[in-house]
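Right, I'll just put the structure down here and ask away after.
A single protein chain has been removed from this complex, and every other one stays in its place.
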Amino acid sequence: MPNNNLQNYNPEFLARLYHDMVLIRRFEERASELRNAGHIPGFLHPYIGQEAVAVGICAALGKNDFIASTHRGHGHILARGGEPKHMFAELYARQDGYNRAKGGSLHIANIELGIIGANGIVGGGIPLVVGAALAIKRANEADYPGTEKCAGGVSVVFFGDGASNEGSFHESLNLAALWKLPVIFVCENNLYGEFTSQEKHQTIKDIASRSSSYNMTGLIADGNDVLDVFHVMTTAVDNARKGNGPTLLECKTYRHRGHYEGDMAHYRPKEEVEFWMAKDPIDNFGKRLMEGSLMKKEDFQTVEDEIEKTLVDAAEFAGQSPHPDPEEALENVFVESYEGRALL
Amino acid sequence: MPNNNLQNYNPEFLARLYHDMVLIRRFEERASELRNAGHIPGFLHPYIGQEAVAVGICAALGKNDFIASTHRGHGHILARGGEPKHMFAELYARQDGYNRAKGGSLHIANIELGIIGANGIVGGGIPLVVGAALAIKRANEADYPGTEKCAGGVSVVFFGDGASNEGSFHESLNLAALWKLPVIFVCENNLYGEFTSQEKHQTIKDIASRSSSYNMTGLIADGNDVLDVFHVMTTAVDNARKGNGPTLLECKTYRHRGHYEGDMAHYRPKEEVEFWMAKDPIDNFGKRLMEGSLMKKEDFQTVEDEIEKTLVDAAEFAGQSPHPDPEEALENVFVESYEGRALL
Amino acid sequence: MSEVATRRISYSQALNEALSEEMERDPSVLMLGEDVAAPGGVFGVTKGLYEKFGENRVLDTPISEEAMVGAALGASLLGVPTVTEIMFGDFVTLAMDQLVNQAAKFHYMTGGRTSAPMVVRMVTGTAGATAAQHSQSLESWFTHTPGLKVVTASTPYEAKGLLKSAIRDPDPVMFFEHKLLYNSKGDVPEGEYTLPLGEGAVVREGTDVTVVAYLNMLPKVLQAAKKLDREGISVEVWNPRSLVPFDRAGLERTLSKTGRLVIVHEAPRRSGFGAEIAAIAAEEYFDSLKAPICRLGGANTPIPYAPEMENRVIPGVENIIEAVRQTLR
Partner (left out) sequence: MSEVATRRISYSQALNEALSEEMERDPSVLMLGEDVAAPGGVFGVTKGLYEKFGENRVLDTPISEEAMVGAALGASLLGVPTVTEIMFGDFVTLAMDQLVNQAAKFHYMTGGRTSAPMVVRMVTGTAGATAAQHSQSLESWFTHTPGLKVVTASTPYEAKGLLKSAIRDPDPVMFFEHKLLYNSKGDVPEGEYTLPLGEGAVVREGTDVTVVAYLNMLPKVLQAAKKLDREGISVEVWNPRSLVPFDRAGLERTLSKTGRLVIVHEAPRRSGFGAEIAAIAAEEYFDSLKAPICRLGGANTPIPYAPEMENRVIPGVENIIEAVRQTLR
C-alpha cells in the first residue's frame, strides 16, 4: 500500500512525478507566453498551482483507464500522456493538433490515450465517465470487438468546486453509486469558480462530504501534495477495480493565476494567495526529494533543461504544422465512412 | 410548540386535519370513478395513502405562503384550499376549471391561493419555490406594489423520492441554502418512482440525509401521521420565517394505488403493500381521535356525508360548466394586456 | 421488386423487433431509460428485452435525464452503442446540454477522431389530453443542431427499418416516434431489412400537388388525399423519413412533377421543420413552383388540456384538404 512516506516508493517513480509536475507548470507558462505573442487564438485557463492533482491522480492509472477533463485541462492531459507537440499544435490551431485544430484548449481529446476530452461546459464531462464506466463494465462482462481496450479499467473525471453545484454532478454520482461503477470523481477544490469564492457558491467546506448523499465513499487529499493525492487515489482505484463502486475524491488546492489568462484575480485576499503560494506543490515536493536525497540540485536543472527542450521543440513543431484548409471546417460533422466500431 | 400529543391541540384543528384528509381521499376516489365514467379525459396520479403529508404540511402554512406541487398534486391543492368544484371542472376540461381547461390535472395552479402549481415535469417545481422565496425576501426588504401578498411568507415544494435524483433538486437546495431562503423542500418518499423502487433508483434510505450536502437542516417525519408531519413542519416553518434558512423535510409514506390510474402496481411485494395499508393515515388518525374522545362514531359519518355532498355538488358543477370554445386554444400564449404587475 | 413475405404487426412491435434484433446482432449494444427494463417502458416498446438480454444490457435509470443521456454518450464514445429512451419527448429539455453541446459535437470537435453511435428514442405528439408538458413535437430543434441525425418513423415498416439503421449508424441519432402510432398496424417483411437514413419515400403517387408529411400527420394526409381524389385532385404524398440527412433529390423529384407544395407537421408552425422544407423549395425549386407554398403546422401555442382545444391546435384532415384546395386555387 503506497502512502506518504518517500521511502516506500521507487525513486524513478518519484522522479517521474516531479518531472510531470514541472512539465505541466512550464507548459502552462509557455502557453501563456505563446498566447501573448499571438500564436494562440483562443483563451486559456492555466492549471498552474494544481499540478499535484493531475499528476497524482494519473500516476495511479493504467492503460485501460479513461479520464475526462475540464476547461482547465492541460495538466490532466499532460499527466495522462498527452504530447506537448500535439497539444501546442492544437492550441496554435494547426493540422497536427490532437483535434486537427477543430477543438482548441477546451476540447483536447484522445481516446487512444484514455482521454475522453477536456470540456467547455462546467460539469459537462461528469456524466461521460459514468458512461465510460458502463462500457468498461460491459467489456468486463462480454467479449466483443474492442473489449481489450477498456476491460478492467476505471474511469475518472476531473471537475472543480464550482462544478459540484451543477445538476450533472448530482445525477452522475447517483447513477454511478447505484450501478457500482468503477468511477473516481475527482473534485479539484481550488476555492473559486471563476471570480466567486467557495463560500459564496456553496455552504459546505468539504465537497467530499457530498458523497454521503449517494452512500458513496468520500475521500479528501491534500491537492498540493502529489504523494497524498496518489496515495488516496490508489485506494479509490483499487476499490473501483474490485467492483466496490465509485469514490468522490476531493483534492484541496489552489490556482496560482487568474481564472483565465488575463484575469488578474484581484478578488482574492493577499493573505490567502500567500498562504497557498507557500504550499507550492512543486517546490515542496522538490524540497522533500532533496531532503530524502532522492534528487540533487543538478538533477533539478536536468529536469528543467529536458523540459525546456521538449517545449521549445513542441512550439517549433506547432509553428511549422500547416494551417488547416478552411474547407476542412465542413468535414467531420458526421462520420464519413464507418467500418465496424470507430474507435475501440 | 406543537407535538404529537393530541391533548396539545385544539379539537377543531384536529377535526379539520381529519376532514381534510378524508376530503382528499374521497376526492381521489371520486376522480377515479369519474375518469372511468369518461368524464375526465387526461390521466390521473392518485394521492391516496399520502394524505397526512399534504394536510400536515399545509396546516402549518399561512396566507402569504406558497406551495409548488407535482404530477400527484390533487392532495396538495385541496390541503392548500383548492375548491373541489374548480378542480373537478379543470379535470373535466371545462371553463370553470382553475386553469380554464388549459392545464388539467398536471398543471392546476392558483397564485391567489398560494398555489404556484402542479407540475408535469418531475423536479420541475423545485427551482420555482427558490424563486418564490426570493420574491418573498424582496418583499420583506422593500415596499413595492404587491409586497403585502407575500411578505413574511415561506415557500414550500412537494416532490417525490424519484425527483430527488434530478439535477434540479441538487441545484435548488444549494441555491436556497446559500441564500438562506425561506423554503421547505418536502420530499414525499413513497418508496417508488413510477415502477422503480427506491433501492433501485438510489443507494440511500433517508433522503433527508441529502441535506448535509448543503449544510441544511434535514428532518424526517412519519408521513402517515398527520400530527407528526405538522409538528416537524412547524419547526421548519419557524426556522424559515426567522431567517434561519431552508429545510429538507422527508415524509416517509406510501401510495396505496398504482403510479397512475390504471396501473395495477404488480411490481410491489404483497407484504409491503399490507404493511403500509395497516398504516393508513386516515384510519389511524381516526382511531386516535376516537380513543382521545375527540370524535365520536357519528362524527365520522357527518364528515363523510358533508364531503360526499361537497363532491357530488362539485362533480355536478363541473358537469354543468361549459366546454371551452376551441378558439380559446389560441388565447393566453402571451399576456394580452398588462397594466402594472399581473398578479401580486 | 421480388415478392417479400410480410406480416401485419404494430408499430410498437416493429420497434421492439428492431431493438431485439440489433441487440442480438451486436452483443455490445446497451439500452437505457426510465422504466424500460422489467416494466417494458410506459408505452410497452421495450417489453421482453430485459428478460431476453438481462439487467446488464437493459438498464433502468433513476429519473435523471441529463446523466442518462450523458452516460449513453460516454459509453458510445468507447465503442458501446446505446439506445436511450426518453419517456416523453418533452423531457429531452433536461438533456439538451449532453445532446447539443456534447453528443452532437464530439466527432467534430475531435477532428473526426471519435464517434458516438447512440440513438435517443422519444415519443412525441399530442394525444389524450396530456397537456402542455407531455405533448410536444420538438424535432425541429435537433435539425438545427449540426451533428445530430433526426429520424421520424411513421409506419411499422419504417419504425423497424429506420430504427435498425439508426442503431448501426456511427453518429448520434434522434429517433422520433408518435404516441398515436404505437397501435397502428402495417406490413413488415419477415426477414432482416433496414431502411437507409436520408431517403424519403413517395407514399402515394399523384400529379397536382405534393404534400409532405411524417409521423401522425402522414395517415391524416393520406385520408385527405383519398377525399380529394373524389374531387378530382390528385395528391402526391411524400414522406422524408429522416429530416437530417434530408432527401433533397426526393423532394425535387416530386416537386418537379407537381409544382405545388403543402407541408404538414404537428409541431408549431413557426420555425418548424416545414419552414426549412419551404425555404429549400423557395430557394432551389422556385422555378418549378406554380403556386405559393403552404405550411400547415401546429398552432403557435403550447398544447392545451381540453380535447376540443387540443384538436384546434393540431392540423386535422379538413385543414389539410382546405390547404390543398387553396394551393390549387
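Letters A, B and C mark the chains as written, and numbering starts fresh at 1 in each.
Quick note on the criterion: a residue touches a chain if its C-beta (ideal position, glycine included) is under 8 Å from a C-beta of that chain, and two chains touch if they have at least 3 such contacts.
Owing to the predicted nature of the structure, the values given are computational and were not obtained by experimental measurement.
Note on the chain not shown: across the whole complex it touches A, B, C. Across C:Ser20, C:Thr194, C:Ser234 or C:Ser271, the single residue that touches the chain missing here is C:Ser271.
Looking at C:Asp35, C:Asp90 or C:Glu310, the residue that reaches the missing chain in the full complex is C:Asp90. From the options C:Ser76, C:Gln133, C:Asn239 or C:Thr254, the residue with contact to the chain not on display is C:Gln133.
The residue touching the chain not shown here, chosen from B:Ser168, B:Gln202, B:Thr247 or B:Ser321, is B:Ser168.
One chain of the complex is left out; on subunit C, the residues touching it are 90-91, 93-94, 96-97, 99-101, 104-105, 108-109, 131-133, 140-141, 143-147, 244, 267-268, 270-276, 278-279, 281-284, 286-287, 289, 291-295, 299-302, 304.
Think of the hidden chain as still there; on subunit B it touches residues 66, 68, 97-103, 107, 109-111, 116-117, 119-121, 124, 126-139, 141-146, 149-150, 155, 167-168, 170-172, 174-175, 178-179, 331-336, 338, 341-344.
Residues of subunit A in touch with the missing chain: 41-43, 90, 93-94, 99, 101-104, 106-107, 119-124, 162-163, 165-167, 193-196, 200-202, 267, 323-324, 326-330, 333.
Note that in this section only the chains that are shown with their structure count from here on.
The central chain of the assembly on a C-alpha centroid basis is C. Averaging Cα coordinates per chain places subunit A and subunit C 40 Å apart. Centre-to-centre spacing of subunit B and subunit C amounts to 37 Å, using the average Cα coordinate of each chain.
Of all residues in subunit B, those that touch two or more other chains are 165-167, 200-202. Shown for subunit C are the residues that touch two or more other chains, namely 62, 64, 66-67.
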